[in-house]
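All protein chains but one are shown in place.
Chain nomenclature is as follows: A, B, C, D, E, F and G, assigned in order of appearance, with residue numbering initiated at 1 for each chain independently.
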Amino acid sequence: MPKNEKYIDIDFAKLDIERVKRRGASEAVFCECKTDEQLIKIFSEFKKHGQNVIGTRVSSHQAKILTKEFKELKYNESAGVVTLVKKQIPLVGEIAVCTGGTGDIPVAEEACETAEFYGSNVKRYYDIGVAGIHRLFSKIEEIRKANVIIAVAGMEGALAGIITGMVDSPVIAVPTSVGYGSSFKGLSSLLTMLNSCAEGMTVVNIDNGFNAGYSASQINRKIVGE
Amino acid sequence: MPKNEKYIDIDFAKLDIERVKRRGASEAVFCECKTDEQLIKIFSEFKKHGQNVIGTRVSSHQAKILTKEFKELKYNESAGVVTLVKKQIPLVGEIAVCTGGTGDIPVAEEACETAEFYGSNVKRYYDIGVAGIHRLFSKIEEIRKANVIIAVAGMEGALAGIITGMVDSPVIAVPTSVGYGSSFKGLSSLLTMLNSCAEGMTVVNIDNGFNAGYSASQINRKIVGE
Amino acid sequence: MPKNEKYIDIDFAKLDIERVKRRGASEAVFCECKTDEQLIKIFSEFKKHGQNVIGTRVSSHQAKILTKEFKELKYNESAGVVTLVKKQIPLVGEIAVCTGGTGDIPVAEEACETAEFYGSNVKRYYDIGVAGIHRLFSKIEEIRKANVIIAVAGMEGALAGIITGMVDSPVIAVPTSVGYGSSFKGLSSLLTMLNSCAEGMTVVNIDNGFNAGYSASQINRKIVGE
Amino acid sequence: MPKNEKYIDIDFAKLDIERVKRRGASEAVFCECKTDEQLIKIFSEFKKHGQNVIGTRVSSHQAKILTKEFKELKYNESAGVVTLVKKQIPLVGEIAVCTGGTGDIPVAEEACETAEFYGSNVKRYYDIGVAGIHRLFSKIEEIRKANVIIAVAGMEGALAGIITGMVDSPVIAVPTSVGYGSSFKGLSSLLTMLNSCAEGMTVVNIDNGFNAGYSASQINRKIVGE
Amino acid sequence: MPKNEKYIDIDFAKLDIERVKRRGASEAVFCECKTDEQLIKIFSEFKKHGQNVIGTRVSSHQAKILTKEFKELKYNESAGVVTLVKKQIPLVGEIAVCTGGTGDIPVAEEACETAEFYGSNVKRYYDIGVAGIHRLFSKIEEIRKANVIIAVAGMEGALAGIITGMVDSPVIAVPTSVGYGSSFKGLSSLLTMLNSCAEGMTVVNIDNGFNAGYSASQINRKIVGE
Amino acid sequence: MPKNEKYIDIDFAKLDIERVKRRGASEAVFCECKTDEQLIKIFSEFKKHGQNVIGTRVSSHQAKILTKEFKELKYNESAGVVTLVKKQIPLVGEIAVCTGGTGDIPVAEEACETAEFYGSNVKRYYDIGVAGIHRLFSKIEEIRKANVIIAVAGMEGALAGIITGMVDSPVIAVPTSVGYGSSFKGLSSLLTMLNSCAEGMTVVNIDNGFNAGYSASQINRKIVGE
Amino acid sequence: MPKNEKYIDIDFAKLDIERVKRRGASEAVFCECKTDEQLIKIFSEFKKHGQNVIGTRVSSHQAKILTKEFKELKYNESAGVVTLVKKQIPLVGEIAVCTGGTGDIPVAEEACETAEFYGSNVKRYYDIGVAGIHRLFSKIEEIRKANVIIAVAGMEGALAGIITGMVDSPVIAVPTSVGYGSSFKGLSSLLTMLNSCAEGMTVVNIDNGFNAGYSASQINRKIVGE
Partner (left out) sequence: MPKNEKYIDIDFAKLDIERVKRRGASEAVFCECKTDEQLIKIFSEFKKHGQNVIGTRVSSHQAKILTKEFKELKYNESAGVVTLVKKQIPLVGEIAVCTGGTGDIPVAEEACETAEFYGSNVKRYYDIGVAGIHRLFSKIEEIRKANVIIAVAGMEGALAGIITGMVDSPVIAVPTSVGYGSSFKGLSSLLTMLNSCAEGMTVVNIDNGFNAGYSASQINRKIVGE
């Protein structure tokens, strides 16, 4: 079965243009290890085939190159995300994106950009970490209204478990590499989240706002009934 | 706000009887480090308050003690799960529970028992790991029909990513401690799953079939519209 | 200077009988790797010199042997602690000992026994972890009254940071080895606690209820003015 | 209860202005991952509300920006700390801050600045590590007079345990990332300190002079009777 | 026995010129930690003795220096490989070099250059990773024809196991350091590959395209009957 | 393509009976996590379909159960391997299996049994580790004659690299968990082998004699021309 | 050269009987992974050739078997060491063996037995760890007289560095697995010792009393002039 699906073969890359059909969503491009030439070629192909495309972990240099080449491309600098949208996707439902601290915002923004690209409304709740837990409590009623919650936190990473224990919606936890010393570049918050005893929370890779945004949007849209 | 909620205080434990109201689901008891006396006391309290309760990571000794005390209690030996159900929960929707190998079945069964306890229908697809990938392909059309998919795998743990790349439903990946040598008791499959480039997959703790079953059921029921 | 202090030399061990004078506290015996003969000899020496002594990480076998030999010895089974008290120490001030779950109680009890042995009053607050945070909130006013707080938690270990953010007393965090999978025998809660952004919390070794009890008692007694 | 407390909401951050009331101490700003604009906005808000504020892990670039904007701001370059003090805090009691080597001084200075900001007198004892233990012994009588001792050490990190065994005051140990090879950026000294058999010592995160200074000051002030 | 073999002694290095005789293959130079002077001296010696030589992990600076000195030297920038060939080696058999993503290409190119240097034909199959598994299936019949297969992948590293399960040729798996967060610089894909349950796959060091290319070529040539 | 292949579905397992056709080799059963009932069922199915089967990591209890049920089954206790052979496989070529010490023999025997099951002649060279390197040298001429060499070693694991540097055949290195302390259950020898600078050596999982035997046999048979 | 040396080939083992000639010392047998039959065979061969032999990490079961077979064999239970001495070795010089605690004695005893077997006088200084450093100081003048010092310590492992800083003799540090929690089975003391800034100290594997005793004896005898 999988053999009959199509893709664009540009030698150094095979672009999965039937992903919309198979998985209900456009392909995303992980930009970190790609050369300028490779990126331009990839985005050109998607554009040629009239497909929406999102690029993640885009450096400011890469953003400059791409923006010059593709005038309609949008760049969120904090998120390190570019989007090239040909067919506007209507936004439905609601996802709450929360961060423990200000330093977690770039990862949260990657999640927001991704969730919107894949068709979900997003509300942001930033810097509501557990060191001053009344900040979280003042927002919790609003957060509970979302279909899916994304909790982004570095250092101890306790925010995700605390939220999960107070809501009735699925929570996707994103550990970040914010911290120093024994945070070991995000390992501490990753372990905190994996070991939470608050059921209903699942975890993605350290700093992986993209997958959190994608997964949350997928669930949100299914709940809404798309 | 959280201050006004009730719980049963039995000194060594504080039972969260308002969880059904707050989170839409009964409490679960992690049995691993509890004494016989503690377990009996806890289950008695839930029974007294007419609440359903599920116990996980139950040893065969504990199961014997509890079954003797509570005649209506059910024990799934492979899963290490006991359930004491006072109000039957109607099963809705569908969750697919897949394993890479035969050794992953106990964790998968914990997920199945949990998902059913929390109100979801479950279908099992066992031993369809990637060493003989045609086994997976022969089932993939069926698996795609589920609202949520749970993929349970030890050793290399590649199953979860392969499935995610072929479906349009959210996938919850459960690494297991099956393996030896550099599997480091589940670390290898945990890392495989966290680093999958197949978006739409989230991960729970090693061997945590319970959280996978809970989370899948929560999402499944919301998709169905409960 | 240190050269002139005395100790009892029994060959395989050198007993620090001037610790009361130098450090204001009797010596403690770590029992885990000692033979029966060694333990009996050590306790006999302390008894002969009229000194109080506390033994930690005592197995049930060791407790039986010691209880038989020293009638006045007291054994707390859950804590794995024995005490042989010749001169009663008056209890002063107040320490709050909190646990996240029921499984953390043995470590908490080690802390309680130790704190009392070294002269502090103790209040216990067990099973108030963050999965049902209203349990913590219902006790927080009481907990705030203590001079020092000990927070004992395994798995994600978030309890300690949450408490610290809400009180004005020093908090000593004790990670426990309760958990499984990626808790890696207490590593997850240790890292959570070390990386907490709630200032005013310090950490001891995994499962080290003894040091937590000792340190808390030392601070408590100084605050009281002893 | 926590819900009623106030904070200043500036969108990307929620400033905890009631921390003085709740915890007896002003808020601190972790500067490492913040943009210039964010820092200026945060410090402006604290200034506007007449609150003291301390910033840690300040880069020299950030210090230049902040000093330009806030003339009364003080910068300790070695410590990487800035302070903006509106209401002078009287200094009480005494904290001894010791380092193993010269390379540990920046972390020690962060602890000193913090302890002073939060109202404690500080005495410095630098480069008294165990390779030439007579240096420590020549100072030990002075060190013993402090209410609380902070021991800062990298590499093997043995200093903290040695001091603890000779004094009657609580010791807060700070591992540093000074070292190379198998020091693994501070892991070696962190483990040394956590595993010390000298009771009465607690530990903070690698390089976390801030929390050590805060915790020591909190205990010192309580001992003094504030 | 080994004592009688010859080598060129240039003090800081001992060049193994009898390797062709003993092992059937020329020596390779690991360039990463060598100074410019050392490299020029080493390549000069090989040239003087009329031996082929390959240099790996060559920086662009080193490549410039060497190219200037040795006109006949060839440089593959993506691979970081230089070759100086005096006696042309005929290419035999066939090796398939596959990558999971575009970011893995530099490591794959190192493998290709090496395999060719040591006498094997190479076919490239890039960006056929498991996120869109139909891309792999469309090429699998071709890949099966190779005598040996090299599978290069970062992140989750599942590609190698999937291929192995579908072919009848030996597979050499090369984990790469492509990824972020919990990929821990290639650890995740290394563990995935070591724990694969698809027998017939062996593994080399992270990013070690050279050894993969060498080993594959050695096996390929023996199969061909050289 | 893969969809059309057959397998036997016995619910808890899917037996890959077309592996002989697809991969040129019978399936192997990893026995470690299987119940007695599961094992008997699996072996019965293979027997019924007239297929050879090998079982690895067989406990002595499992061996007893299986031997009772299948009279023709052979058990190598040291290797923990059982084989049930219906169609005798002719042995071709030659594989040399070497160990560093006596403690590595069980893993080596697993490799030998596997290599023979899959059709290769095997010669054993045990206890020739590097502590007395003249033992290795006295055998090296013989070892060089093999088509493929398997080097099994625990502790420091240096044997594999030493052999590789002296031969012209591919070497498959098997780290073992023999050792203590910082061998970390085989991690030390695994890392030694992965980091060897002797090209032409590839590595399998710790204690994975099975995969070493399989891979070596696959290469050996192809060299012989099967 | 190495090729001409002799050894006894008993198939599963190759006994290095010329070690005395080549290395100046008899061979030692690591008993941990050997079967009863293997041990008896090995010891018989050494006996037959009139060679002294020492066995380490001997279980009590193995000791019983060996003692029964070889009447002249001596067994040190605490050390887990057996010795079979045909030609008495005269003891020369002096080695000081120190331990931090009582739990480290078994490893220290292994070192003592080994050092004596290889011809050195030994003096024991047990339980002089840093928690009560006056105990060490009362012995330091005696310890300084030894030609070589062995320092054995678990947990924080600081003893070795402290001693090294006060003496003029080489120190061999032996980390032990005594401890719990974040001692990670000896890792903490291993890292402490490796990172000591007291020059003149070298380290052996965790719990490796044998190598410490051997190395110390080798150096001691050379200093004495043997």
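By definition in this document, a contact is a pair of C-beta atoms (placed from the backbone, for glycine too) under 8 Å apart; a residue touches a chain by one contact, two chains touch by 3 or more.
Everything quoted here is computed from the prediction, not taken from an experiment.
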Task: Shown chains touched by the chain that is not drawn here - done: D, E, F, G
TODO: Give the residue, chosen from E:63, E:95 or E:190, that touches the chain omitted from the document.
DONE: E:190
Open item on the list: Please identify which residue in E:16, E:116 or E:199 touches the non-displayed chain.
Closed with: E:16
Task: Residue among G:83, G:102 or G:195 touching the omitted chain - done: G:195
Task: chain G, residues in touch with the chain not shown (by the definition above) - done: 1-2, 22-25, 28, 30, 137, 140, 147, 165-170, 172, 190, 194-195, 197, 199-206, 210-211, 214-215, 218-219, 222-223, 225
Task: Contact set of chain D toward the excluded chain (per top definition) - done: 101-103, 105, 126-128, 131-135, 137-138, 178, 180-183
Open item on the list: Which parts of chain E face the unshown chain closely enough to count as touching?
Closed with: 2-5, 7, 11-14, 16, 19, 30, 32-34, 38, 57, 175, 177, 185-187, 190, 205-208
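Assume only the chains that are shown with their structure count from here on.
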Task: Approximate Å spacing (C-alpha centroids) for the pair chain A, chain D - done: 35
Open item on the list: Residues touching two or more other chains, restricted to chain C: which are they?
Closed with: 2, 30, 101, 131-133, 137, 165-166, 181-183, 187, 190, 194-195, 197, 205-206
